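One protein chain is absent from this view; the other protein chains keep their places.
Let's look at chain A:
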Amino acid sequence: MDIQTQTNDGFTIYSLSEFAVAIEFAPDISTDTLERITRFNALLCHSPFDGFRTTVPAYTTLSIFFDPVVVIQSPRLHGINCFERVAGFLKGLNRGGSTPALSTASPIAIPVCYGGVSGPDLNEVARSIGMTPDEVIQLHSTAVYHVYMVGFTPGFAYLGGMPGELSSPRKSTPRGTVPAGSIGIAGKQTGIYSLESPGGWQIIGRTPLRLFDANNAQPTLLKAGDRVVFKVITECR
């Protein structure tokens, strides 16, 4: 077997394909891991290697995509294959790079219309955790959330930081269609559906904001590392 891994103070690099490697920063989800991934991602995007294409941050990993033809020909990278060359660069960056300051921008406010047709599962969630719907809204809209990852569909943001009391299991039968902008709960996570799609999360509200717009050069409202708060609105469409 030939799955290459190399460890180096606190992270592991492994191969994903001829085009990609991943760095695993920690075994578990935490805001500390999120911050390390966000910092390293910013550092790498700021000073990329020859052949670098893009990155995909996730809960505990940062995956790095590159063009093997450029990587293997670069005089600035060292090693007999692309994995060695890219892994070598990443370890060097981790040792030597001065980490850019994280954005201290205030959290992004997402207006949400809770309950009713916008949040058909609000009452069920409230019942299952022994609260009133208003208490659920109150708790959900006062926490500050972190975007851990954007995936599933373009712009779908996985948020951490939901108060533990709100944890509720996924729906036993997924819905065929969940409208874009729906705010859902699944286990300890909350998330926002960016497009109309099938889905099994408990839907407690909906935002009128567009999470994804392909015609915008910056197509998603949220990216990994952002902080988010929900604001209750009553003018629902």
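Please note the rule applied: a contact is a pair of C-beta atoms (placed from the backbone, for glycine too) under 8 Å apart; a residue touches a chain by one contact, two chains touch by 3 or more; residues count from 1.
Here is the rule we go by: contacts and distances are computed from a predicted model.
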{"item": "Which of \"Antagonist of KipI\", \"Aldehyde oxidase\", \"Archease\" or \"Phosphoribosylformylglycinamidine synthase subunit PurQ\" matches, in UniProt, the chain that is not displayed", "value": "\"Antagonist of KipI\""}
{"item": "Options A:110, A:150 or A:166, residue touching the unrepresented chain", "value": "A:150"}
{"item": "Full-complex contact with the absent chain, from A:57, A:115, A:133 or A:161", "value": "A:57"}
{"item": "Omitted-chain contact residue, chosen from A:11, A:49, A:114 or A:158", "value": "A:158"}
{"item": "Residue ranges of chain A at the interface with the undisplayed chain", "value": "1-4, 14-20, 22, 28-29, 53-61, 63, 65, 68-69, 72, 81-83, 149-156, 158, 194-195, 197, 212, 214-215, 217, 219-220, 223-224"}
